[in-house]
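Mind looking over this structure? Questions follow.
Excluded from the complex is one protein chain; the other protein chains are retained at their positions.
The letters A and B name the chains in turn, as written, and every chain counts its residues from 1.
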Amino acid sequence: MTIDLILLVMMTIAALWAVMARSLLKAAIALAVTSAVVTIIMFRLASPLAAVFELSVCTGLITAIFVSAISLTRPLTHAQTIAMSKNKFRRYWYLPVIMVIAAAALFLLKIKVDVPLPQVLAIDDVRNIMWNLRQLDMYGQIVLILAGSFGIVILFRESDKDGS
Amino acid sequence: MPALFFLIPLIGVITLNLPFRKLMKKTAFWFAAVLFIFQIVLVSSHRTSFWGTGLVQGSFFNVNFYVDHLTLIMLFSISIVSLASLLVARAMISDENKRFNFINLLITAAIGMNGIVMVKDIFSLYVFLEVAAVSAFIMITINKDKPALEGAFKYILLSAIATIMMLSSIGLLLLIAGDTSFGAISAAISSSPQSMLVKLAMAIFLCGLFIKGGLIPFHGWLPDAYSAAAAPASVLLAGIVTKVSGIYTLIRIVTSLFGFTPAVSKVLLLIGAASIVIGAFAALGQKDLKRMLAYSSISQVGYIIIGFGTGSVLGVTGAVFHLFNHAIFKSLLFVNAAAVEKEAGTVDMDRLGGLSQTMPITGTTSAIAFLSTSGIPPLAGFWSKVIIIIALWQAGYIAYAAVAVLTSVLTAAYLITMQRKAFFGNIAPGLERTKEAPLAICVASIILAAVTVGVGVFFPFVFNNFIMPVKEILIK
Partner (left out) sequence: MEANNIQLFSIFGIFIVMLFIAGLYCILMTRNMMRALIGLEILTKAVTVLLILAGYVTGNMAFAQSIVITLIIIEVVVIAITAGVILSIYRHTNSLDRSTIRDLKG
């Protein structure tokens, strides 16, 4: 339980860092850290297969997408960054306060789980569920990936006639 | 055999992208047209035994789709609006590569929507919602111009927040029921109706659906996305995508999962009334034709929600009927807007005028759509509005019925303004040389106008045979 608590606090701090970081690149890295901590939490919640996906896709692929997108856009100059971050600090320092207040409120209210929790006893294999029970989701994913690949062809191609 | 609606387009979109792309680019239009016409024919010649059987049992494609009368109506609307969008795309997108990509995306969007209306599992519903939404995002930005991209970004952001809300609700329901199929969840909800957790899950899910459907407090994205989108994409988006992913899903989820508790009814009536009134007033003040149609869309969706909120048989069937009618006449109005955009080069109503003289087909069909929207007999829109108002009256919501009647007058007012400015009167300077819209757009508008008139004239037949059986969704 203590380890879980430490992990959860780490996850929240990393997310907070991702929101409040000055440069976009640092924010993307903080997001990767959040995702890595989520991976460990998933592993501790007895879901190793999903944890592997989270690690490879969210920590790896999505960070790569973010970093390449950020590096393709022109970073701000140093003076602009400082001006922005002062402004930003004023806008963002409420966030940790709000989060702590919300957590304290939830803790004090002791929101109860007021329904009987079902206990599913059949220990089934993930692969079996994915390919037999949830086959429809797999087909849905195929269509989604097809649509996404058309989107990438359309959106990432440098436009021949420059609109600006 | 309902799986055919999923499998045939999927195989189709894969064959379109096999190595011989050169040949496929030429035939893609006809291919997609045949696909959608096949779906129209299959749905309208329905035999009940056909829908009950699965594909060869125990085969590789082992999924469960369910079809009832509501699903049939939605499948019909999906195919007819997609066909209209396809025809508009043929006329409006001149670049061959772009058109090919657009047609592919149109087919994937149709697969997504067919999936949404046929599943009975809340997580699969989410998967297909994302399929339809992602295809729509890309179709909006097909021309990559600045307003369209920015409208798309707004849509993506709000739609993502909506799906996150639905997913958190799915998480809570998974906790309560231990499964995500409609049957398990509805059993779990009815066994503990007073639980706070259940109420929280319901509230979050409904909020997400209100965002997806563009209802009043959550409508921020809708006018921008509709008015900035590429013309064929705006036909599809306004005609069917938001209706299926927001409104149909709302109807399905409330009837088969949550049930009509008094709180749900109250929220639906309130949001519906707010959408009707605010949408109509906002439409009154617009100068851009497409923007005005977008606000009018919010107002009309309000009628669907308010009728559905009564929870009575008459109210629900009226809501479904209005959903169908609205899909047809709103896409007709957007097809007309596309014709105006193509020929006159602008959709600013101050610069248009007298287009009926040079574009008779567009002018006439647009008049039919406007009469139907504002509820003039004997067109289709009149009947559905009358049913909704009678249902409100019978259920004792007299104030809401009054709102619905009075706003109907307002609807007529802004649509008459639109007609007068764009189509009637003397021709505006600079537009003397406009021609009738290209053949493809005319075909699309004639088909849609014929459906509106036909449903209105043969109302008793259509209502008794297709709309009334929808009441089965109220009986669990």
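Operating definition for what follows: a contact is a pair of C-beta atoms (placed from the backbone, for glycine too) under 8 Å apart; a residue touches a chain by one contact, two chains touch by 3 or more.
Everything numeric in this text was worked out from a predicted model, so none of it was measured.
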In the whole complex, not just what's shown, which of B:171, B:217, B:345 or B:377 touches the removed chain?
B:171
One chain is left out of this view; which of B:161, B:284 or B:390 touches it in the full complex?
B:161
One chain isn't shown here. Among B:7, B:40, B:149 or B:203, which residue touches it?
B:149
For review purposes, identify every residue of chain A that touches the missing chain, sorted by number.
4-5, 8-9, 11-12, 15-16, 18-19, 24, 27-28, 31, 34-35, 38, 41-42, 45-47, 49-50, 53-54, 57-58, 61-62, 65-66, 69-70, 72-74, 91-92, 94-95, 98-99, 102-103, 106-107, 110-113, 117-121, 123-126, 128-130, 133-134, 137-138, 140-141, 144-145, 147-148, 151-152, 155-156, 159, 162-164
Footprint left on chain B by the chain that the document does not show:
123, 127, 130, 134, 137-138, 141, 144, 146-147, 149-154, 156-157, 160-161, 164, 167-168, 170-172, 174-175, 178-180, 224, 228, 288, 291
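Here is the rule we go by: only the chains that are shown with their structure count from here on.
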Approximately how many whole Å separate the CA-defined centres of chain A and chain B?
31
Of chain A, residues touching chain B in the complex
111-120, 132, 134-137, 139-144, 146-148, 150-151, 153-155, 159, 163
Using the touch rule from the top, collect the residues of chain B that touch chain A in their complex.
6, 10, 13-14, 61-64, 98, 101, 104-105, 108-109, 111-112, 115, 119, 121, 123-124, 127-128, 130-131, 134-135, 137-138, 141-142, 144-146, 175-179, 188, 192, 195-198
